[in-house]
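The block underneath contains the structure these notes are about, expressed in structure tokens.
What you see is the complex with one protein chain gone and the rest in place.
Moving on, here comes subunit A:
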């Protein structure tokens, strides 16, 4: 042992012990029982209906970018729900534990959560929402849509794509298991030196946090490489840079950020791991370490990361506004330049997260100005969207409502961001709930864009539309919740309420906190509306079937092929002749022309290697957290061996013959003809 560990350690089990299982916790123990019962039920049902082979062949071993994307989105939605429950718990504690006379249960002096648990919940909430909900949801959409939009059959590296998914799944599993085995970090989602050092956080919580973040970072970096290679190398003939759909440009700029910034996070976390595991002193005050160096390294990644998540959301909005305005996107070129400019500036502003470090007027002013520069390209985008809608034939279906809602949130979030970028203001509100309200408004832009995309692209992937009534109900409930939670939060921020309070000393704030609690209840209703939306839409799917162009006014290439998209995407790779290819073909009356003959299609084979690597990585992460060294060595060895094995084996792929393609195409066309009747 290079470091002194509190509590026991033995070679066989590392730090694991029965006392680490919180079976006496009044919230976690029943939850654990519910999870086990639920899992047995699901596994039982799969066995009962004999779906294991289907699941393994069609989903778990797939390298199809659409199925991987769907699984990314499923993981994202599950984690979004988990993060939402965390949020609900935080809000409830703050609405309850107000003033010295508030009651306390479950061992808490005030409210129902002890500070120890409260800290873990807000830390997990942040990590989950940014890295395991927003990021997988966006990566999922990029995965599904980008190859179809550029006219490719799959990603450049289908196997790497699967690997990225299973690494993300491993990270999700690791953070979930921290609920039931051990505990989670209480240092917030971004971590603070020196609280995450071993002396101050002797448990395993910080280790869970480190390895979860490392795994997502690895998965996202690999995914970024793949998407960049796909966009650069796999475009259909005629798909020049000037004709690239705008969502592809947004994805490109986002993944340039991912590729260049995620390594900084990985290094920062690895250095904490060196401190905690090897007894190094990178971020301690003694022996030459530097506390603020951690904050610096983290935000070198952290700020680019927030643009990594907002740029694809901007891309989604740029696809949805033109479709439902029946006009081409206003200012395509400026939109592309704005995305690139935002990506560029995102590397230059990270110090605005620690203006209060005290680097002095020169440094603070420089970073303040750099931060405000972001407003220019963002403003360009907002005006472009407004001009796209101006004098258009607007259809207010739910996708459009979400997109317009995102626009309003962007305005509020952008303006409060500008305020925060002024160091004089920042010194007043830094680490208050005003900042929390700012970045939630911004992240809600992303959530709105994601739900807009769910409505917009669902028919493309599954072949039927979602129910409009329940979609609208969900939208209005969600928006009501947003107003009720975040308007009071801004107000509390101005009143000086600091973030992350497990006990609220000032009773004047109580009414606001109660309004927020009510707001979160309304959010809960919108979650139920979402479930109803899925249920009703799947029940009535036969009524809502769509053809290739689900909205009738679509513009980009993904609407050329059938809905649902066949696994080979396009029977014959299209030749691109215009920026909005489908709109161009529609205008020229050639949108229904079918190819006169088909050719063989070369597709990649499925592989079980990716999911096994994901499983082994989870084991490695778990073993590292609990310091079970033999298991670390074993799983790492297995991972390396498997990677080498796979790279020597390679994948020759397989051929779908022209005759088979023709048969499947006939079938799809027959289905389409039936719908239009």
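In this section, a contact is a pair of C-beta atoms (placed from the backbone, for glycine too) under 8 Å apart; a residue touches a chain by one contact, two chains touch by 3 or more; residues count from 1.
Following the convention adopted for this analysis, contacts and distances are computed from a predicted model.
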Name the chain not shown, per its UniProt record: "Cytochrome O ubiquinol oxidase", "Oligopeptide transport ATP-binding protein OppF", "ABC transporter permease" or "Ferredoxin"? "Cytochrome O ubiquinol oxidase"
So one chain is hidden, and I want to know which residue out of A:67, A:153 or A:381 touches that hidden chain in the complete assembly. A:153
Kindly state which of the options A:78, A:363 or A:612 is in contact with the chain not pictured. A:363
Out of A:42, A:55, A:105 or A:292, point to the residue that touches the absent chain in the complete complex. A:292
Touching the absent chain when the full complex is considered, from A:348, A:495, A:578 or A:612: A:348
Hidden partner chain, residues of subunit A it touches: 152-153, 232-237, 239, 256, 260, 264, 286, 288, 290, 292-293, 296, 300, 347-348, 351, 357-360, 362-363, 573, 602
